[in-house]
Structure formats: structure tokens, C-alpha cells
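What you see is the complex with one protein chain gone and the rest in place.
Residue numbering begins at 1 within each chain, and the chains themselves are lettered A and B in the order written.
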Amino acid sequence: MSMLTEHQQRAYIGGQAAEARVNLELETDGMTLNIGPQHPATHGTLRIITRLDGEQVISAEPVMGYMHRGYEKLTEVRTYPQINTLINRIDWLSSFANEVPFILAAERLMEIEAPPRAQWIRTIFFELSRIANITLFLGEMGVQLGAITAVFYAFRDREHVLNQIEAATGGRFHPNYDRIGGLKEDLPKGWVAETKSVMAKVRDFCDEMETLVGTNEIFETRTRGIGVIPVEVALGYGLSGANIRASGLDWDLRRDSDTPLAWKEVDWKVWTHPDGDSFARYWVRLQETREATLIVDQLLDGLPAGPIMAKVPRIIKVPPGEAWVATENPLGEMGYYLVSKGDLGPFRVKIRTPSFNNISIVPWVLKGVYVPDVITILASLYFILGDIDR
Amino acid sequence: MPELPGLMKGLNVTLRTMLRPAVTTQYPHVKEAPPSRARGVIALKEENCTVCMLCARQCPVWCIYIEGHKTKAPPRRAGGKPRTVQLLDRFDIDYSLCMYCGICVEVCPFDALFWSPEYEYSEPHIADLLHDKDRLGQWMEAVPEPEPLEAGAVAKKK
Partner (left out) sequence: MTLALELAYWQQLAIKVLAILVIVPTATAIIVQTFLFKMMAHMQSRLGPMEAGPHGTLQLMADGAKFVQKELLAPARADRRVFTLAPVVVLLSTFLLFVVIPAGPGIVAENLDLGIFFALAVSSISVLGVLMAGWASANKYALMGGLRAAGQLIAYELPLVLAVVGVVIQAGDLSLQGIVRAQAEGEIFGFGLIGLPFVLTQFLGFALFLIATQAELTQPPFDMPVAESELVAGFQVEYSGLQFLYFYLGEFGAAFAFSALAATMFLGGWWVPGLDLEGGLLANVVGPVVLFAKTMAVAFVIFWIRFTYPRLREDQLQSFAWKYLIPLSLVNILVTGAFKVIF
């Protein structure tokens, strides 16, 4: 090297450095990995485009709409009873809970109030559909992390709940049980006692899940501190439901809004968790399932006697007006903004579904995590495809 | 990192489940009876149907096809005028479209449609899922009596 001038040396070093930088850029260019639209972790057809650096996610972008069924538009050309059966299919795991806010909005415009017995039964079914939904989450979360057994237990015990829903409404998945002004029909004989024993089974299931998955150390290492969402960010993205309660916000529409449903009559607790990570979301949902069984038990005990249907005209026409009703669905806040012009069907319905907002945080929360954690976080955010795409 | 207790308890859960009998029902050999309210298949009571078309119009997916014609029936009371009645020519439900919502059964003002919990009518060809009025009439046998209601209920007057 001694024969080189300083200038030559510098040029050489500069050349090396430039080359190094090129190499560096080539190395960190990343790889685009399409998670979905058909991928086991997306429970449906959600597509997440991730750019990876090794196993680390640089950026992630959810692409929705693969299951868009146009419900908002469809409601404009259907009558109210027909819409009721359609919106069952939005969040298909807790169909009954989809019906309630819509019916409540229509009732508000018509100035009808369902009799107390109907409200209580509505609340019972609302909580039953919450249980049917979240039991599946509890198992699903296990299976996403590799504990396949959990999901079979979930299906096993969810079956009991579905049987109860079917026994009263006739439909396992799509009850179509709610009516403007009340309910389709009253409960069959023996249903109350049977449901109580099912609730005990669900509580056993929760205990089982807790020992099998919730307290498993491997599960905790996989979920604790993963996908932490601080409460301000959660609020900014419009998260709701258990996702925001797991970030420490004590907010539950069952308690905080003035729906005529019967939650106010019973004694229960809103569970929150300060951590905001995936484990917190799992834990909050587990506790909520337990709490829901207790709510159902209390409601069954205090079920008032009486009619289940208010006086409603045979042909339902909703007077002109606008109404917004939101309820605390299993996945979060679900609401309908109903605009009526006095026809057989609504003029316009805006459906606010919880999963759509819950999934919007994905680009933020997935930044910088590892690929396996993508699955953990997606599972813990818990979305239903029909609920995202509508 | 892993401590024993949580992991061991998990093992215990699976072992216990293994030693308990499984919940599986061996379907074609053993059948579970669906509850009597289950919406399995729609049965048609042809005598009651007046071809009012309400069900066909209210069906959200319009999968009921009805045709009928008017005819004279003998008077109800002796000496009365002959009545005009509608007779069904065709009453088809396309179960490949039906979403089992139950609206048709509910809106029928003349009690001509009923739910039956019967569910074994799957077909290898989708076109065979179109049940005509004879087939729908046969399901009437499988329609259960309405169940008694839970305590505190007010029976519906109809």
C-alpha cells in the first residue's frame, strides 16, 4: 500500500465503503410476505402484506374486503324482518348479538318498548352468544400458538351453548329470534334449568382453559409483552371491547350506555387488565366469559313473567327519523345508524362493526415484531372476517 | 422460562380428558335428535294454502316459487254460492338458496307452512334440492307438536 498516494488510498477506501453500503442496502431490502388471504391465522380471508427483514416485520398492511357482502347496501332494498335475518351473518359467531342493536334502533324510531320479559331474554341470549363466541376465541388462541388440543375443548363446550340457543330459537348459528317489539316466541319448558347446567359446564371449561393454556408458562412467554397497545393508542385507533379493556380502560357499553336491556338489573363486574399485551387480552376475555355465565345465571333466576311481544302493527313501517344504537358485542362496540324515510325498509344503514376498527391497528402494532408474534397478536386482537368486511 | 407447575397442570388436563369417554357422536350410526324447534325443513300443508304469495314475497332470497289457479268450490253452507278458491299448481322451495330464516313460516297467515327438525335430505345434485309440493307435503309427518312453554310465559293467541 505504501506505493499508493494518499489520494488513491482514499479513493480505494471510498470505493469499498460505497460498495459496502450497496451490499448493506441489498441485505436489508427485506422480503415481502403475503400472510393471507388464505392462511390459517386469518380465520377467513384477511390478507396482510408484510415486509420482513429476516423474521422481523418492517411494515404490515392489512388488506380487507375479500369477503365483502355489501350488507349496508343490501339493507336498503330489504324489509325490516328480512334485514334481521341478514345481519345475523355479520359476526357469525355471535349472531344474536348482531340483531339486538338493529332492533333497538328500529324500536327507538317506532317508539316501542319491548316488555321486560323480552328484554331479559334478549340479554340472556346476548350473553349466550358472547359465550359461544369467546369460547371459540379461547381455544383458537391456543391453536394459533400451537396448542391444538385447546380448540377441540372449545368446540366441545361451545356445542352445549349452541344447543341451548337452538332449543329456544330453532337456529344454531343464525337464530333470527329478535323482533321489533319483542321476541319470536317464548322459551320452551325446561330451558332455564338446562341452561343453568350448561353455564356450570362453561365455567368448568374456563377453568380447564386456564390450566391448559392460560397458566402455561410457554403460553405466557409467548404472549406477555407481545403486541402492547397503550390505552391512548388504542383510543386513537378506535379499539373497543376486550381489546381496550385489556389496555386498562374501564369502558363497557353494557354498563355505560342506556339500552333497555337487563344488564342494569344484575350484579356483575367489568374486567380490565393494565398491561395491554396479548396475554392481557386473553385474560380479559377469559374473565368475561366467566362473568357472562354469572350474568346469565342471575338473569335466569330473576326472569320476570309476562308477555314477550309489545303491540306492533303487522306490517312494519318505521317512521322517518334517524337513530344510533350501539351495544357491547363480544368483539367490541357494534352499532347501527339507522335512517328511515317511513318505508318498509330503511333508507340507509351504517353498520359500525368492532373488528373493522380493531384490525385497523395492525400496521401500528405489528411494526418491529417477529413473524410468530404476528400470529399471536392477530389471534389476540380477535376478529371475525364477516365482521370486518360486512 | 418454564417452571414446572403450570406445565404439569396442563399435562394433567389432557390426561384426564383421555381417560374420560369421548363426546363424539358417530353420526350415521348414532343420531342426535335435534330440538323440536330446530329449523330443519319446511313442510307444506297444501289444504291450508290459499296461494296468497305472502311467503314468496317476503322470502329474503325469493326461493319460493308458487303458481296457482282459481277454481270454484262447493259452498260451505247448503244453499250458499259456490266459493272461489285458489288451488296450488306449483309450490317449490329451493333449499339450495333458502337460508332457513323462517320468515315464510312466520308470515303465512293461514298456517300452511311449518318447520320440521328433519335434516337428512342432502342430495348429490344441487337441482334435487328443489322440493316440490308433494315432497314438501311429505314433511308434514315430521312436524312436531308445539312444545309447552317455560314458566312465566304468556301463551300466544292466534
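The working rule: contacts are C-beta pairs under 8 Å (C-beta built on N, C-alpha and C of every residue); 3 or more make two chains touch, one makes a residue touch a chain.
Predicted model only: the values in this text are computed from it and were never measured.
Undergrad: Looking at the full complex, which residue from B:V13, B:V41, B:I93 or B:C108 touches the chain that isn't shown here?
TA: B:V13
Undergrad: Out of A:A97, A:A147, A:V198 or A:A262, which is the one that touches the chain we can't see?
TA: Touches the omitted chain: A:A147.
Undergrad: Which residues does chain B use to touch the chain missing from this display?
TA: Touch with the absent chain occurs at residues 1, 7, 10-11, 13-15, 17-18, 20, 22-24, 26.
Undergrad: State which residues belonging to chain A touch the missing partner chain.
TA: The list for chain A reads 31, 33, 35, 39-41, 55, 142-149, 152-153, 156, 212-213, 216, 218-219, 221-222, 370-375.
Heads up, the rule we're going with is that only the chains that are shown with their structure count from here on.
Undergrad: How many Å are there between the centre of chain A and the centre of chain B, using C-alpha atoms for each centre?
TA: 30
Undergrad: Sort out for me which residues of chain A touch chain B in the complex.
TA: For this pair, the touching residues of chain A are 78-79, 81-82, 85-86, 117, 149, 153, 156, 159, 163, 166-172, 174, 176, 184-192, 208, 211-213, 215-218, 220-221, 303-309.
Undergrad: Hey, which residues of chain B end up touching chain A in the complex?
TA: Checking each residue of chain B against chain A gives 1-3, 5-7, 9-10, 12-14, 17, 23, 34-39, 58, 60, 99-103, 106-107, 115, 147-154, 156.
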